[in-house]
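Note that one protein chain of the assembly has been removed; the remaining protein chains are unaltered in position.
Order of writing sets the chain letters: A and B. Residues in each chain are counted from 1.
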Amino acid sequence: MTIRLAILTVSDRCAAGEATDTAGPALAARASEALGARLVAGACVPDDRDAIAAMLRDWASAAPAPELILTTGGTGLAPRDITPEATLRVLERQHPGIVELMRARCGARHPRAYLSRAVAGTIGATLIINLPGSEPGALESFDAIAVILPHALGVLRGTARDCGVRRVSRGTAT
Amino acid sequence: MTIRLAILTVSDRCAAGEATDTAGPALAARASEALGARLVAGACVPDDRDAIAAMLRDWASAAPAPELILTTGGTGLAPRDITPEATLRVLERQHPGIVELMRARCGARHPRAYLSRAVAGTIGATLIINLPGSEPGALESFDAIAVILPHALGVLRGTARDCGVRRVSRGTAT
Partner (left out) sequence: MTIRLAILTVSDRCAAGEATDTAGPALAARASEALGARLVAGACVPDDRDAIAAMLRDWASAAPAPELILTTGGTGLAPRDITPEATLRVLERQHPGIVELMRARCGARHPRAYLSRAVAGTIGATLIINLPGSEPGALESFDAIAVILPHALGVLRGTARDCGVRRVSRGTAT
């Protein structure tokens, strides 16, 4: 089953046409290659909490909703960076493990990767993950977690399972 | 001093009698062996936020309360997995470090361990830690943090200390 992917670029300058988003298209290509994901939605919004949250909610409530939303940009300490806060506002369940893996793997190569404030989590059956705004940073962060995404998305949509318990075998009653 | 332990198995299928909980008993045995912990309470509830939160609150307000509550199950991305959210609802103080250690150690062997959304923290003098639902996952996660639990529980009940400051020696005034 193909993964439906949406990518939200968060950048004042891109939204104003003062800069070109290269991270978004690069992520779409990488996710297609690595996961066979198909881009079903893409947008660019400024570093505005309401605009980010509204777009995430909008996408997650579409029918069918994308299984995966990647955001790129706004996860650092710059005064306007607000993507994690906007994301937390809409998440129903947080996923600290995914972003811990991202920071641990990228940070092992260059400690500045730990400056990402990225969060992850779910709304309904959609997994949302924040990535950095720079093209190399976004790709490296995606690569760091790509290996666990197919299983994550399979569990989220109920086609894979984290087996927890042994089924009780029921004898045929007579 | 013996550690009083309670174990909460969170599983729709176990609660409905459709599956047998093996993680709970295995955890009790492992915690007895590793920490000398004594099981004082155990239960199985469905993946229901209110049921989980009610049981945790109930145990933590007993007299004497267990020093340690381990939950098993409901920490992943399956649609019904809600144990971390139920736990966060009752925690007074969160403990991100314990679950970071769990994911870092287990994830070093198999990256999927980072898919755990487990949280930890305290209510009163009780430490609550979420563990995965599979028996091997629960045991491996417990083993990853067992080394720091005796000190953690000692500090929590005030019998050990994280020495922070140098005592002022008070001279005898004349």
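Definition applied: contacts are C-beta pairs under 8 Å (C-beta built on N, C-alpha and C of every residue); 3 or more make two chains touch, one makes a residue touch a chain.
Everything quoted here is computed from the prediction, not taken from an experiment.
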item: Contact with the hidden chain (one of B:A16, B:A29 or B:I148); value: B:I148
item: Residue touching the undisplayed chain, where the options are A:R57, A:R89 or A:R112; value: A:R112
item: Residue, one of A:A6, A:A31, A:V45 or A:V99, that touches the chain absent here; value: A:V99
item: Missing-partner contacts on chain B, residue numbers; value: 93-98, 100-101, 104, 122, 125, 127, 145, 147-148, 151-152, 155-156, 158, 161-168
item: Residues of chain A (touch criterion as defined above) contacting the omitted chain; value: 11, 13-14, 17-23, 72-73, 76-79, 81-82, 84-85, 96, 99-100, 103-104, 107, 111-119, 132-134, 137
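To be clear about the criterion, only the chains that are shown with their structure count from here on.
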item: Rotation, 0 to 180 degrees and nearest 5, that superposes chain A on copy chain B via CA atoms; value: 120
item: Whole-Å gap between the CA centroids of chain A and chain B; value: 28
